[in-house]
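Then we have chain A:
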Amino acid sequence: MKLSFTSMAGLLFAALSSNAQADPLTVYAPDYFASEWGPGPAIKAAFEAKCDCDLNFVTGDVLPRLLLEGKRTKADVVIGLNTDVTHRARETGIFANHGLNTDNLTMPIEWNDPDFIPFNWSYFAFIYDNQKIKNVPQNFEDLIAMDDIKIVIQDPRSSVTGLGLLLWIKSIYGDGAEQVWQRLSPKILTVTQGWTESYGMFTDGEADMVLSFTTSPAYHLIAEDDDTKSAAIFDEGHYFMAELAGKVASTDQPELASAFMEFVLSEEFQSLIPEGNWSYPAKLEAQKLPEKFNLLGTPQKTLLYSPEEVQQIRKEAVSEWLSALSQ
Partner candidate 1 sequence: MLILDKLEVQHGNYRLTADLTLKKNAVCAIIGPSGAGKSTLLSAISGFIKPTSGRISHDDHDITHLAPSKRPVSILFQDNNLFPHLTIEQNIGLALCAKLKLKGKDKQRISDMLNLVGLSGFENRKPAQLSGGQQSRAAIARILLQDRPLVLLDEPFGALGPALKDEMLDLCVDMFRKTQKTVIMVTHDPIDAKRISDCVIGIKDGKTSDVLPTGAFFKEPPMGLSRYLGS
Partner candidate 2 sequence: MRRYSFKHSSILGAAAAALILFMTIGTLGAVIYRADGLTGISAQDWHVIRFTLTQAFLSALCSILFAIPLARALARRAFFGRSLLISLLGAPFILPVIVAVLGIIGVFGNNGIIAKSLNIPTSIFGFHGIIVAHVFFNLPLATRLILQGWQAIPSESFRLAASLNADCRKVLERPMLRAVLPNAFLVIFLICLSSFAIALTLGGGPKSTTIELSIYQAFRFDFDLSKASLLGIIQVIICAMTVLVLLKITKPQEPTTGLDRPVEMWEKPHPVLDVLWIVSAFIFLAAPIAVIISDGIPQILNLHSSLWPAAIRSIWIALLSAFMSLFLSLCLATWIVSLKTKGKWIEFIGALPLATSQLVIGTGLFIIIFPFIAPYELALPITATVNAIATIPFCLRSLVPAIRDAEETFGKLSDQLGLSGYARYKILIAPRIKRPMGFCIGLSTALSMGDLGVIALFAQPGGGTLPMAVYSLMSAYKMEEAASGALLLILLSFVLFWIFDQWGRKNAHS
């Protein structure tokens, strides 16, 4: 009884809200991206001014949602997938080739994925307070050898950064990864479900180091004028992550969707990334970055598995991680 009431209210609500003009462009995006504090609102405004259309973000866990919806998805464009879940996303078969030129991107790696374009990138890294830690670790061995250090990381089964660290260690140590995890384990204060809880513990002073991105200090430098947070740069190299956008093949607005994909690589969009997403834009010359981005540490070596490799090693790496940390 109550249900029929709510669904009726829902239908009514739907009827009221969809009588605008033409169909809006529906973009699936993660919560953080479209929230007031992410780059979403500015991007929406900029694109709407150009296209004379409506852009609507639909937020949530993008990938599970696409997998549930499959080919019936209402999305026209999907933004905010990342390089470690590309394979799974491609398998849904809902994405169309983007057909864009990705030769002149400003990323440390080549990009030739036919379906997805990157819009920002960064490296996974440990962030620390440079007033407290003077003897900065140069690699994982240093980190393991540090006395009295407590780090917080994220669970690779529920968090992008957690998965990133897993692949980072795997790409350096291969079969020795499990042993590295075992030795790292005493330094791990706790493992959180997502990045947010971890970073909160770090800024509260609970943990000495937190797994995040090399670009995280940019927020503190620019928004808080605080230069005490730094990323520890490891000589073994850092694992790379890009966030991606893709066009849905079944879109009922193919032109608008393509226009948005093009817009993603435009300077207007890209210049919103550094201070909207606190990461590097995928296509913006270094001199157009905010000045303080120059203060960020940059790895010498970039580590990355191909989507297919990630798919192959992920399960095994997770169980290594589980057994190492469950001891």
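By definition in this document, a residue touches a chain if its C-beta (ideal position, glycine included) is under 8 Å from a C-beta of that chain, and two chains touch if they have at least 3 such contacts; residues count from 1.
The candidates came about this way: all candidates are chains of the complex that A comes from, given by their letters.
Remember, predicted model here, so these are calculated numbers, not experimental data.
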Report summary line: Among 1 or 2, the complex member that touches chain A is candidate 2
Report summary line: Given the complex, residues on chain A that touch candidate 2 span 1-3, 6-7, 9-11, 13-14, 17, 29, 31-32, 34-38, 40, 56-61, 63-65, 67-69, 72, 74, 85, 88, 150, 155, 157-158, 163, 185, 188-193, 195-197, 199-201, 203-207, 216, 219-220, 223, 278, 314, 319, 321-322, 325-326
